[in-house]
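Okay, structure first, notes after.
What follows is an incomplete set of chains from the complex, kept in their original frame.
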Amino acid sequence: MDIATIIGLITGVALLLWAIMSKSDIAPFIDYGSVAIVGGGSLSAALISFPIHNLLGVAKVVKNCFFAKPRDPRDLISEMVKYAEIARRDGILALENATGSIKDPFLVSGIQMAVDGTDPDLIETIMMNDLEAVEARHAEGKGLFDNIGKFAPAFGMIGTLIGLVIMLKNMNDPSKIGPGMAVALLTTLYGALLANLVALPMAEKLGRRSRQESLLKMIVIKGGMAIQSGDNPRIVEQKLKTFLPNRVRESGTAAAKAA
Amino acid sequence: MDIATIIGLITGVALLLWAIMSKSDIAPFIDYGSVAIVGGGSLSAALISFPIHNLLGVAKVVKNCFFAKPRDPRDLISEMVKYAEIARRDGILALENATGSIKDPFLVSGIQMAVDGTDPDLIETIMMNDLEAVEARHAEGKGLFDNIGKFAPAFGMIGTLIGLVIMLKNMNDPSKIGPGMAVALLTTLYGALLANLVALPMAEKLGRRSRQESLLKMIVIKGGMAIQSGDNPRIVEQKLKTFLPNRVRESGTAAAKAA
């Protein structure tokens, strides 16, 4: 998981614990029934919202997305330029030997198709479709977190309503009104925390991560097309660098010159 | 109904019952008048929102959509490739004999038009229009659930306001305030449950299902076009596989090779 997510979660939880414990003990804030209503309710809603195989696939996507460190695009461009040089010097078939050392399966499959003599338009269609499929899977992952961010507060409110009804039916003993209401409010608190400290911020980060990965795949696709059409490595570099933001591009150029 | 929907609904209801019964009995949570306000109010709003024949059609679409098991797209592609082989070997008219064993009426009508010598552009227009009509019907179904998800909480609030007014007018006996308010809150609880445990999650799943079915129909249309233009079965397969996500595609290829 990336460092900011961990820091954010720890900071958030620590702050709330400190805020609670500076004025009270932690015990009144723990109620397993309330956890069950908010967590279980959100899970139920997710089960109804998503076809079950999507739900399982999503867990995997989310894990990859948070734990896999995204590659530096300048690095990737240098690599693509290297392959362009090989293809230019020794012919495109020479790339087949290089594929053994490439780690990115997306890049390998693109080179493999080019070596096999697949029609360039078909290669582009297939790779663009792969990119779209990856983006769709990421969108599903983001959708799951958005879903929890929407349903957790709703089940928080449902739990509070249940607690209030129980409390209101038993108002004979006034001394129990306060504690009863305190417990009723816990589900709303849990729902708000689950949504605002976990689900919604994670959905935002997932969306940003997905755009980063799409950029990398775009560079592979456009680079592969340029290599196959026999472009000069210099032109390949210039074309791919247009995918980088301004400042990054300049330092990237420097790095490429140094290389 | 798909298994996740059933599990989700049962889990959700069981959880809420357990949460209620661990602290109270279930009786104070049942009030038929409140059920009537929320259910009847949402139904009234739906009747005003939808032309009546849409409303009836929607029920059917929803049923199909939840109960019909969507076909595996890899299966469908294998079938399309088989027809491409027949058309290539024995001519397109030979497909007419095959239509008897095809179950998907959408595919049959496409082949029938091709055999009848209908202009390919017109076939594509007609089939694309059918696809759009199916998507529009699914959108209507999703629209109905979204509609309930929007109006159920509103009528929950209306019911609570009615209950509060009645309670406030009769505040002579303080011992009745609590129970009166408890009953008033029940409609809000019902509205929130109907929206968040049933209507909104089902609307989400309906939307996902609809996209799956559109994918299948797209494969039939593009496959049919490729067959009619006399494409090599290998090319038909490659073209159709671009509709599959990455991982599914590879195992699909394996299956096709094994076949």
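Brief remarks on what is shown
Lettered A and B in written order, each chain numbered from 1.
Quick note on the criterion: contacts are C-beta pairs under 8 Å (C-beta built on N, C-alpha and C of every residue); 3 or more make two chains touch, one makes a residue touch a chain.
No experiment lies behind these values; they were computed from the predicted model shown.
Sequence-identical chains make up the whole complex; the displayed set comprises 2, and the total in this structure is 5 copies.
To be clear about the criterion, only the chains that are shown with their structure count from here on.
Once the centre of each chain is set as its mean CA position, chain A and chain B turn out to be 26 Å apart. Partner chain B is touched in their complex by these residues of chain A: 33, 36-37, 40-41, 43-52, 54-55, 122, 125-126, 129-130, 133-134, 136-137, 147, 150-151, 154-155, 157-159, 161-162, 164-166, 168-171. Those residues of chain B whose C-beta lies close enough to touch chain A in the complex are 2-5, 7-9, 11-12, 15-16, 18-20, 22-24, 28-29, 175, 177-179, 181-182, 185-186, 188-189, 192-193, 195-198, 200-202, 204-205, 208-209, 212, 238-239, 241-246.
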